[in-house]
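For this depiction, one protein chain was excluded, whereas all remaining protein chains were kept in their positions.
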Amino acid sequence: MARLNWGMIGGGEGSQIGPAHRLGAGLDGEFAFVAGALDHRPEAGRDYGRRLGLDPDRSYGNWREMLEGEAGRADRVDLVTVATPNATHFEITREFLKAGFHVLCEKPMTMTVEEGEEIVALARETGRICAVNYGYTGYSLVRHMKAMVARGDLGRIRLVVAEFAHGHHADAADADNPRVRWRYDPAQAGVSAQFADCGIHALHMASFVTGQEVERLSADTVSCIESRALEDDAMVNFRMSGGTVGRLWTSSVAIGRQHGLTLQVFGEKGGLRWAQEQPNQLYWMPLGQRLQVIERGEAGLSPEADRTTRVTIGHAEGMPLAFANIYKDLAEAIRARKEGREMDPAADLYPRAEDGLRSMAAVFAVAASGKADGTWVDARPPMFR
Amino acid sequence: MARLNWGMIGGGEGSQIGPAHRLGAGLDGEFAFVAGALDHRPEAGRDYGRRLGLDPDRSYGNWREMLEGEAGRADRVDLVTVATPNATHFEITREFLKAGFHVLCEKPMTMTVEEGEEIVALARETGRICAVNYGYTGYSLVRHMKAMVARGDLGRIRLVVAEFAHGHHADAADADNPRVRWRYDPAQAGVSAQFADCGIHALHMASFVTGQEVERLSADTVSCIESRALEDDAMVNFRMSGGTVGRLWTSSVAIGRQHGLTLQVFGEKGGLRWAQEQPNQLYWMPLGQRLQVIERGEAGLSPEADRTTRVTIGHAEGMPLAFANIYKDLAEAIRARKEGREMDPAADLYPRAEDGLRSMAAVFAVAASGKADGTWVDARPPMFR
Amino acid sequence: MARLNWGMIGGGEGSQIGPAHRLGAGLDGEFAFVAGALDHRPEAGRDYGRRLGLDPDRSYGNWREMLEGEAGRADRVDLVTVATPNATHFEITREFLKAGFHVLCEKPMTMTVEEGEEIVALARETGRICAVNYGYTGYSLVRHMKAMVARGDLGRIRLVVAEFAHGHHADAADADNPRVRWRYDPAQAGVSAQFADCGIHALHMASFVTGQEVERLSADTVSCIESRALEDDAMVNFRMSGGTVGRLWTSSVAIGRQHGLTLQVFGEKGGLRWAQEQPNQLYWMPLGQRLQVIERGEAGLSPEADRTTRVTIGHAEGMPLAFANIYKDLAEAIRARKEGREMDPAADLYPRAEDGLRSMAAVFAVAASGKADGTWVDARPPMFR
Partner (left out) sequence: MARLNWGMIGGGEGSQIGPAHRLGAGLDGEFAFVAGALDHRPEAGRDYGRRLGLDPDRSYGNWREMLEGEAGRADRVDLVTVATPNATHFEITREFLKAGFHVLCEKPMTMTVEEGEEIVALARETGRICAVNYGYTGYSLVRHMKAMVARGDLGRIRLVVAEFAHGHHADAADADNPRVRWRYDPAQAGVSAQFADCGIHALHMASFVTGQEVERLSADTVSCIESRALEDDAMVNFRMSGGTVGRLWTSSVAIGRQHGLTLQVFGEKGGLRWAQEQPNQLYWMPLGQRLQVIERGEAGLSPEADRTTRVTIGHAEGMPLAFANIYKDLAEAIRARKEGREMDPAADLYPRAEDGLRSMAAVFAVAASGKADGTWVDARPPMFR
């Protein structure tokens, strides 16, 4: 089984996201890292790529060079990851899709809903994979939650309660810290700060696990640190396509919480609770029975969980492996296309352009509702109404 | 130090609340149980009282008899507890206050805001104690949270996040269970079910700990079990008198959660987290430092915590002792009055008529906002606007 | 149902154990506190008793006066609690048993094995109740563990692992602290410090839950703080009458642990885990299934658990109620005798003289084995060999 060819745009020297993607792509030996345009400074990027083992002629100075170079090769990259600054995701993703490449784009996929719709349309038109990196969905037990819901273990889902609340931006003195400040500056961050940065992961996870889309929402957005023009805390109530009621709290001023991504799902026949900080346990109570602890790696879980478990029960698995599971899905999706077969349905779980678009619509809906005292607004992108 | 005389109305044989009050009142030997009208069936009540050791002439057939009997005695009860069905609290409390008795009323104090205002006015006019039994505020570490906030350990409080979400009414088959059904029937329960029953404890605790009142709120109320006319799940956003933002989730369909009363308080200088199910630990992170575990009973806590700690560190304390702490406060308040001295300020924490009134106003505000798609409404009783 | 008459020896003003016993005895209204000899200073004791509401003629100056006074009364105390300094337990207990009283003795029941045998013989001869206060066995879920083992849920018990390890004597500077020092002084504490003080609770609990007696043991005792003549840390391996293997760790230098009493029981068909610091949850894994959380107060537990549960599920219960459960057992035992009936078998769980004797034998066995490099020794009192 030959390795697939993989390239990356962005993720230059010193970035956090670069190593994470290389680790994720390389972990299973499915992808060989063969091309890159790693830095906005052409020479730095070329040099870094070479040091990482790229052939000099595939360590490009910028993404346009890479697009041109790869497009002309017989052994062109099978997948290109876009890990550049947010504002550039749209254009790069669009151009690579147009040229027939499969793309994995970092979140957010675009900066506007209109751009998002363009990408979705393009992906459908070209038939190319356009994945978006909601990496937390790669956790084995998150996938098991989805499988449990899908096979009816919980009955109709009444309620989903999601959180992504941490305290890492709680210091008012950080008003002058450039690593924090830009996040709350509309000129750089857009219409939303904490919800767009963190909340959207929790919202996407609610959709991922329930298999339902967010239709309407009402948001209470506040800047607990008053100098901020964008919210650092938000509560979002929402309604989903299958009738489920949703509640989502996100915060960056919740001192004492380190990460704070959690999901609770309550159905007619049982309830589930999962937390990213302890991702190897899933708490499950069937109606009228006791709370049980489902362990990652235990025998008899769903195919979706089994294929994303890598070490034996009782050993911790963490975020890097969740990330790698997205790549594992993509490898299967690409190989299935190459081989002209159906892909393993248990792998067909990677987030895609539609998710990126819906997320962008939700971000704008939250911002709009937040400004309008929590008025309920349509959270769907126009093309899905 | 002679014991104070105590009497109870309601709490007849087989009730849960009766033993809880007798335990709470008797625990410290501060109150002697000397009078009661324990049952709506006069003979049953008289008989049960006698079996509990009451003098036959102080085991009354109904509350009016008791009012008359006690009013005429030199050794009349120093405190009367009202633990009758909700709809009767107002009248009994009113009449005993008028007759010059101190009263501890079970929650809810009244069924309407107007009645609540009448009780507050009466308590002020008569100078009698009118306490309301928000028993969770009696926990030692809840009081320590309040003390930490009051002395400035957290700086300005930005955000408070409260929950009281359990799963004990999640079974749709319970639509026919009389012990559950009445709670969701407006004719019996009033304008609100889950919020009025549980949520209000969490809301009161948010006020208790922050020392601020709830001014405005917006509620999303839903009946996850569709046959219910009243809500079984609600999310309430609120704003407090000191500028704190509040969020409160309450549910009775959250399968997997046994009780679910928690409080998180986030200030400029630190964050706190406490849960009723594990009440002997309080999680505290000072800004920029590590999460610490504050243990009930540890040396050097606040006077408010110290006086409500009864067993040594590391030994569990539970709800019955929290309940007893309310009585301990009341004993001190009554003794101070008898002795013509100021009461210990660390004991001056029992919830009172004003809390009962504010709670009732909040219940109506939640119901109104819930019906109006979450429109923000004034949550204050008219007399406090 | 008239209250039983109860008296106490020791537990004078300022002691911790006095209020704990009064709370425990009074909690259910089963016992009326009617007599006492509360202090080794006669006047202080008489005065304190009167202030606690005793009739002046039943507030005695010392235990001999009380023995004489009560023995002559028709309404003599039904139960006397002995909560005096350790060295006096034996004599007081013996004399009250001889005079026909039921006794609840604080632990340790005696200072020697010989004395323990004398008490056991006397209790058998007189037919009086002689209970010993291993209060942790009063917890509802500890009783449920015992019931589960007894009814075979775990099959044969292979292994029991007990701990009572805290860090409250870890400060070497406390060598001069009189509240700590005496505990490690053989002249005051006898042959063992930490094992006799804490470890014995864990060992008794292992017997209580498994229904087996300790037969042989091997101990590794050490003084982590070198100036101590007695051990502050010990590991004890043991074998039980039913073939179960036991392991017990006790320590007072385990910094970071607040209390540290835990029990794990492993049988052919499942395993249990319980910790005193969170006593309202019991972790249970049936062989080949998932870990489950048993909650105190849940429906369908054993009769032994049901009768010792006092507040509804999800509300914390703590040590004082565990303590009260011992008194509740004793009330039932005494009433059954008065009424000439069999007692409720679910109440027949209070620790008794035999337990006090076996504990004393285990203390001497641990000390002997510890001095002999862990040689295995017989842990049974001679009269039970």
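In order of appearance the chains are A, B and C, and numbering begins at 1 in each one.
Criterion: a residue touches a chain if its C-beta (ideal position, glycine included) is under 8 Å from a C-beta of that chain, and two chains touch if they have at least 3 such contacts.
Keep in mind the model is a prediction, meaning the values are calculated, not measured.
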Original post:
If you put the missing chain back into the full complex, which of the shown chains would it touch?
Top reply: A, B, C
Original post:
In the complete assembly, which of C:Gly53, C:Gly211, C:Pro303 or C:Gly374 touches the absent chain?
Top reply: C:Gly374
Original post:
So which of C:Arg50, C:Arg181 or C:Arg273 would be touching the chain we can't see?
Top reply: C:Arg273
Original post:
Of the residues C:Ser218, C:Asn280 or C:Asn325, which one touches the chain left out of the display?
Top reply: C:Ser218
Original post:
Just one of B:Leu122, B:Ala150 or B:Leu291 touches the chain that is missing; which is it?
Top reply: B:Leu291
Original post:
Of C:Ile17, C:Ala44, C:Ala170 or C:Ile313, which one is in contact with the hidden chain?
Top reply: C:Ala170
Original post:
Please identify, in ascending order, the residues of subunit A that touch the omitted chain?
Top reply: 1, 3, 16, 19-20, 22-23, 26-27, 29, 51-53, 166, 258-260, 276-280, 295, 310-321
**OP:** Tell me where the left-out chain touches subunit C, residue by residue.
**Re:** 158-159, 161, 165, 167, 170-172, 218, 220, 222, 224-225, 233, 235, 237, 245, 247, 249, 251, 253-257, 264, 266-268, 270-273, 283-285, 287-288, 291, 373-376
Subject >> Positions on subunit B contacted by the hidden chain, ascending >> reply: 290-295, 298
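The definition used in the following text is that only the chains that are shown with their structure count from here on.
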**OP:** In contact with subunit A and with subunit B at once: which chains are those? Just list them.
**Re:** C
Original post:
Between subunit A and subunit B, what is the separation of their C-alpha centroids in Å?
Top reply: 44
Subject >> Distance between the centres, which are taken as Cα means, of subunit C and subunit A, whole angstrom >> reply: 56
Subject >> Averaged-CA centre spacing for the pair subunit C and subunit B, given as whole angstrom >> reply: 35
**OP:** List, in ascending order, every residue of subunit C touching at least 2 other chains.
**Re:** 295
